[in-house]
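A single protein chain has been omitted from the complex, and every remaining protein chain is retained in its original position.
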Amino acid sequence: MFDLEDFRADTRAWLEENCPASMREPAREDADRCWGGRNPQFKSEDQRLWMERMAERGWTAPEWPTEYGGGGLSKEQAKILREEMGRIHARSPLDSFGIWMIGPALLKYGSEALKKQHLPPIVRGEIRWCQGYSEPGAGSDLAGLQTRAIDHGDHYIVNGQKIWTSYANKADWCFCLVRTDPDAKKQLGISLVLFDMATPGVETRPIKLISGASPFCETFLTDVRVEKSQLVGEENKGWTYAKYLLTHEREMISGMGRTASGDKALWELVADAAGMDADGKLDDPMLRTDVARWDLDAMAFALTSERINAEAKAGQGVGAASAMLKYYGTELNKRRYELAIAAEGADAMVWEGQAHKGGALPRAWLRTKANSIEGGTTEVQLNIISKNILGLG
Amino acid sequence: MFDLEDFRADTRAWLEENCPASMREPAREDADRCWGGRNPQFKSEDQRLWMERMAERGWTAPEWPTEYGGGGLSKEQAKILREEMGRIHARSPLDSFGIWMIGPALLKYGSEALKKQHLPPIVRGEIRWCQGYSEPGAGSDLAGLQTRAIDHGDHYIVNGQKIWTSYANKADWCFCLVRTDPDAKKQLGISLVLFDMATPGVETRPIKLISGASPFCETFLTDVRVEKSQLVGEENKGWTYAKYLLTHEREMISGMGRTASGDKALWELVADAAGMDADGKLDDPMLRTDVARWDLDAMAFALTSERINAEAKAGQGVGAASAMLKYYGTELNKRRYELAIAAEGADAMVWEGQAHKGGALPRAWLRTKANSIEGGTTEVQLNIISKNILGLG
Amino acid sequence: MVNLVLDDDARMLKDSAERFMADKLPVKELRRVRDAEDADGFSRDAWAEMAAMGFAGALIPEEFGGAGMGHVAMGLVMEAAGRNLSPSPLFATAVLGVSAVTLAGSEAQKADILPRVAEGKLLLALAVDEFRRHRPSQVDTEATPAGDGYTLRGAKLNVADGHVADRIVVSAKTPDGAVGLFLVESGAAGLEVERTVMVDSRNAAILRFEGTPAVALGDVGAGAGALAQVLDIGAAHLSAELLGLSLEAFERTVAYINERKQFGVIIGTFQSLQHRAAHLFAEIELVKSAVLAALSALDEGSERTPLLVSLAKAKAAQVADLATNEGIQMHGGVGMTDEYDIGLYMKRARPAAQMLGDERFHTDRFATLRGY
Partner (left out) sequence: MVNLVLDDDARMLKDSAERFMADKLPVKELRRVRDAEDADGFSRDAWAEMAAMGFAGALIPEEFGGAGMGHVAMGLVMEAAGRNLSPSPLFATAVLGVSAVTLAGSEAQKADILPRVAEGKLLLALAVDEFRRHRPSQVDTEATPAGDGYTLRGAKLNVADGHVADRIVVSAKTPDGAVGLFLVESGAAGLEVERTVMVDSRNAAILRFEGTPAVALGDVGAGAGALAQVLDIGAAHLSAELLGLSLEAFERTVAYINERKQFGVIIGTFQSLQHRAAHLFAEIELVKSAVLAALSALDEGSERTPLLVSLAKAKAAQVADLATNEGIQMHGGVGMTDEYDIGLYMKRARPAAQMLGDERFHTDRFATLRGY
């Protein structure tokens, strides 16, 4: 108990000293986020400093063991770190699919050699990762993947095509699902392999989205050589690791409803845009009705996320709760942005113009439409709930 | 044109003279409706008079041919009659499954002998009919019916059980679907037969509903003798006639949304219950939002019913439109009553008490819950739309 | 930060409350009192057993003979009652009446009333509403000083268990315009009680006061503040009841569609029903959290209590509507018959959702408390 209080005091003091002032406000656009990598793009010197200082302490991955470069913090310490960062509104020093996704999978399933090779550069922000999962035409049917890896003794030769690979054009390495046994039943012939995006035969093409951004790519793999040493876990067991990663992804996406409500409250945004009446109520009573119903759901949802986390810690969790959180959280976030653009009216419709921040709001609104598609569609989550929780069908 | 205007003038004069004053206000409870039959129950002498006078002119079934006792009116004349009755708020002189359902089916598919036998007593309100369709455990799967009719030369012997037979305990005759060929595929072995409810072996048991009323029965058929002369159309073609009747029923039920909005408007009821503010708006802005959205849908739905009728007359109709009207109309009516009880608050919750008309509102509210089940569930209508109109699946 | 996980004690209580309600006060019992047109509307024997179990005095401090269990614990009892549609004086007496006396009563009044309530020997009721929809600010009933006490003139509606209560707590306006709480004895002069049977087969009363003698419950000036707390407590426990009711209606419906066949197929395999059921599951999960948060906030005396109570009541009311509507629709024709229980769940859902403020009342209050 005393140790934790000491830790809090030390952390607070260190953050006060080391977190640059400009890193103490929320990221407003993509360039405000630091993704690291071989050719890192820093918007400012402060951004670089902040990442390097945190990485040095392993605090970009606070709970990873120190032997792999992590912070080696206990759950309680990590929570204190988050709280103290929250207190000064410190920005995340490093956004990383390495930290969020492949890192945890390697810690759980990877060989010692793979951990030693890959985890420290992830913590230091030196290698940026992307995920090779979905394939064209497969959609939610992930297990139907066709990318083939042919065994050549010490290496595989991989051919195929991936789609929706986030920032593949900016990533250094890829964790990729491939079919190693074409004769096995769907899920049973899949393996998880890692390769450098600079390997000959890897090509990427950004996909332009309706929001105008291109965060995703098509990735073409033509006779790509992947060393067997880069196989995660066992051959043909990749589906197990994939499911673990998917659950992680789902939780990340379902957090969106919450993150959003952690920003400026929707009602404040609506009040700014639509005004308040003399009684201190939102000026448009019908909009107020809709905002209030959203707000209720958002608060009840935030409490539900907390409750389910707390129950999981207390060992009381229902399985498959992540499907429920993913479903509800993403639908909430879509509703939030529909209400936001309704409140902002014509201002929210401006795509390019001198004012209105380059169409940030309509682009963000359009972006939310993917929430209920990526990481398992809403329909897939509802199937999971009805089958795994309710036992229907 | 002149003829129609003359007809209108004559009709108006006749109604003025013959429609008793007490029949010029809406039916408030079931006893206000006249169902006729062998043992008719008239709430008042006016009610009897009104039915008899209208029946004498055939105006209980205005468009049926005069040779079967009907009014022999053209569509235009019938419309004028409806308008003129509406003008003085004249009540329907006779509610009758004979007029609504089996009558039109007989006109379309019945033999001359059957029409001659059954139609005139229907017009005169002398015979009350019920419908033997659903069977226990079958639900929406009407074609799976099990009631057997065994051929005995000039008659059938019928055994089986029916459920949801409306007012079977008060009806004189039944139009009933039976299986005449047990080896044929589901729909192909069904026939439509008519029998007197007084036939030995016919027993009825009312089903108590959540509203407290018992408008439906279970009907048990044990070795019931049905003359072959009472077979409608051809043997084993009953499914065709059943579908015709079902469409009729569906349209009748989908009319509910409209009928309801033809009564006192929902908003007036809400205004009476919840009050208006100084600006002349409903006092509860959230209730006003919900009422207005319902009201919009109800008006758009009423226009849609009109449009589809008009298109059908102009030969432009989409088939299967009745599924859409049934679906939307019944869901609207359910919403209407949810809003009505919300507005009335605790008053709407009173089931038995000195005031509040014996729980009329909560009983009516509970009754609406069957709208989306009877005559083909909402789910069945949505299936019909998606398959027959949208070509899905 | 409210507590969102039940500890072991709470989980044991939850089990025993659920067992008690399922054994002693199942839906069958509601049918029995309904069909017998029982004058009380509940079994006094069962109430005695509930007192023995500690439920009657769950919210009564130990010093006055109660169990002092707190709101999270009592909420579990209410949830179990909701699951079984158990008819009893639990809500009117042990939640509303007890809270009013505990929060507003003088020491002498507490010592007089609470131990007898805990023993199951005294029934209470709270008379607040004067309009068909919950409008706590509308108080036209007048309390005029008379001797040591007051006389009341006015009328109250929708008083749960008003027909059997031995003591009735009444909100009324004093000559200076302030709202206070007053105590009336059953059978008092000038008190007219009109019993009303509600759609859920429970009883509510219309009370008319025509110069009815009453005494102040504690300090008249503190009545309005206490009443506001009592209304929050009541709304939170109705939310717990609605949660139990929704859960049970949902579970019965899922079980039904998982058995029932149509066109030769189990209807629970139809994807449209599955998705609707899955959505309803998610909504009920939200209600669970909101109800627990509201009850925890009451126990902790959190200043966010009114906000969380309105959250719980609005959400519980909305979801109970959905759960019972879907319940009947998915049951199909049999859902409309009195023989099946699902209709009884719908008939309880609406009055419980309306009492002390419906979905719209609490959504509006939530928005106002949030600052917009």
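Quick notes on this structure:
Order of writing sets the labels: A, B and C. Residues in every chain begin at 1.
Here, a contact is a pair of C-beta atoms (placed from the backbone, for glycine too) under 8 Å apart; a residue touches a chain by one contact, two chains touch by 3 or more.
Given the structure is predicted, the values throughout are model-derived calculations rather than measurements.
Touch, as defined at the top, links the missing chain to these shown chains in the whole complex: A, B, C. Only one of A:Gln41, A:Thr66, A:Ser111 or A:Ser140 touches the absent chain when the whole complex is considered: A:Ser140. One chain is missing from the display, and on chain B it is touched by residues 265, 267-268, 270-271, 276, 280-282, 288-289, 291-293, 295-297, 299-301, 303-304, 306-308, 310-311, 314, 316, 321, 324, 327-328, 379, 381-383, 385-387, 389-393. Even with one chain removed from view, chain C keeps its contact list with that chain: residues 270-272, 274-275. Interface residues of chain A facing the missing partner chain: 134, 137-141, 144, 163-164, 207-210, 212, 273-274, 284-287, 290, 334, 338, 341-354, 359, 362, 366, 369-370, 372-374, 377-379, 382.
Convention: only the chains that are shown with their structure count from here on.
Among the other chains, the CA centroid farthest from that of chain A is the one of B. Once the centre of each chain is set as its mean CA position, chain A and chain C turn out to be 43 Å apart. Residue positions 288-289, 292 of chain A each touch two or more of the other chains. Across the assembly, chain C contributes residues 273, 363-364 that each touch 2 or more other chains.
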